[in-house]
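With one protein chain withheld, the remaining protein chains of the complex are depicted in position.
After this line comes chain A, so read on.
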Amino acid sequence: MTFSKFLTALGFTAAALAAPMAAPSAQAAGTLTVGLTIDPGSWDPIDTFLVPWASAATNIYDGLTSRGPDMKLQPGLATSWELLDNNARIRFKLRQNVKFHNGEPFNAAAVKFTFDRLLGDEGKKGPQQSNYNSIDHVEIVDDNTVDFVMKQPDPVLLTKLAGYGAMIVPPKYIQEKGDEYFNTHPVGTGPFKFAEYNPKVNLTLEAFPEHWGGAPKLDKVVYRMIAEANTQIAELQAGRIDIATLIPFGLTPTVQQASNLQLVSITGPTVVALRLNTRDGITKDLNVRKALNMAVDREAIIKAVLLGHAKPIASFQSELSFGYDPNLKPVPFDLAKAKQMLQAAGVQPGAAIKIDFRGNDATFREVAQAAAGYFQALGLKPSVQPYEAPVLLNDIIPNGKTGEAWHNSWGGWTFDYDNTAYLMYHSGEKWNPYGNDPKLNALLEKQRTIYDVKEREKILQEVSRYVADEALEIPLYNQNTILGVNKRVKNFVAPADMRFRFTDVSVD
């Protein structure tokens, strides 16, 4: 939802509230069906951290802030906020006359309950709590005002309040029905309310016409869990799902060629790089790392392997990310110069370079082979080593058992370079098994205390330039978010983070 649409929606709500008797709610009929890859198993916001959860639950819940497909932060259940007490306190004014799907009123108590639960014992059992650790507690000022008392500064918090663990939940409902019931019978304040859930099969939502943002145009949204890409596409072609969320690059032409379908390919959060080993092997040498950066033709890889559905990158972030520096360009491809640099660095022909990657990633397998081809052209002796993803991520990388290069793939929904950069380059982090650079540490720590947007952006850009100068990785590409959409779906603006909100969408 863009801001202007948001205002229009607000206007409509106001009009609807002003004249409730004027007409029965004009609701266009229709069911939209979406294919999801995984069933998160629980629809409770604090239980999971899976994109498919958000693709569905963003319609069930609201956060204090919200973020539409344009990635701009907007008011949600909070209408305004201000920083108090030298940034130690954030005060939120809450939207009034909002109700949960079960009729329970939304108020300051609901906000406090939500965050007490997230930050307390219940949240401890799930993956969401750690995202909100910067909050100490929530205080009720009055029925429509809350204060977030901060443990430490968190400039990304306002964004984080727009999704996942920060979705506002109904206190009375959860206290009465219990957590377990809530997992499979979610209630929020969002534009669609829960209707039915068959684990591993489907989730059905119905329109919630009293939503503060205006009544949805659809009657129903059905989410079907389909893990296999070929199956999702077959269902899409047969017109039995309207939006497919799993379209591998190789299958994009199938969707493009179907007359009833549209391929949506937009800039997404996922970035891919070959991280380099700075402790062992030939990549220990900065000049070798620089040479390798020059030896990979990103454009060619994007064209051949990703069929054009990606953009070359110079740092490990998408152009949508906060901290992105448009002036930082990828190192141009120059095999001859790279060869010279390797020679100057004293690298013997036939020196080994091993690429570790996630074996289940068919796309990256080809990318790794292409990269190996370029390294071979440099006179090196490349090899590629597939691992099962959990083994690579939980053992090989954190324990520093990688080869000279390894596959890094990253995509955070917050679109803030802080999250990525801190985990990737701060010493002691699991994704950074070899590096310990005091200068980088200092920069990363400093930006976490700064609320000034411009100043923080400058530091993050400095981080990205520093990482590029040190050639800690070979940044490859930012891959697109790809969806297959039936042409009968109208007014659908695809969000890069797949957090769908179907208020304005209709179907023919």
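We adopt the following convention: a contact is a pair of C-beta atoms (placed from the backbone, for glycine too) under 8 Å apart; a residue touches a chain by one contact, two chains touch by 3 or more; residues count from 1.
FYI, contacts and distances are computed from a predicted model.
J.: Which choice in "Fe-S cluster assembly protein SufB", "ABC transporter permease", "Long-chain-fatty-acid--CoA ligase FadD15" or "Quinol:cytochrome c oxidoreductase membrane protein" gives the name that UniProt lists for the one chain left out?
T.: Per the UniProt record, the undisplayed chain of the complex is "ABC transporter permease".
J.: Which is it among A:Lys125, A:Lys303, A:Lys439 or A:Lys490 that touches the chain not included here?
T.: A:Lys125
J.: For the chain left off this view, which of A:Asn97, A:Asn133 or A:Asn436 is in contact with it?
T.: Answering carefully, the residue with contact to the hidden chain is A:Asn133.
J.: In the complete assembly, which of A:Arg224, A:Arg456 or A:Arg499 touches the absent chain?
T.: Hidden-chain contact among the options goes to A:Arg224.
J.: Where the complex has a chain not shown, which of A:Ile38, A:Ala195, A:Ala345 or A:Ala377 is the residue touching it?
T.: From the options A:Ile38, A:Ala195, A:Ala345 or A:Ala377, the contact with the absent chain belongs to A:Ile38.
J.: Could you please point out the chain A residues that touch the chain left off the display?
T.: The list for chain A reads 38-42, 44, 47-50, 124-131, 133, 156, 180, 183-184, 198-201, 224-228, 230-231, 234-235, 237-238, 240, 388, 390-391, 393-395, 410-412, 414, 418-419, 422-423.
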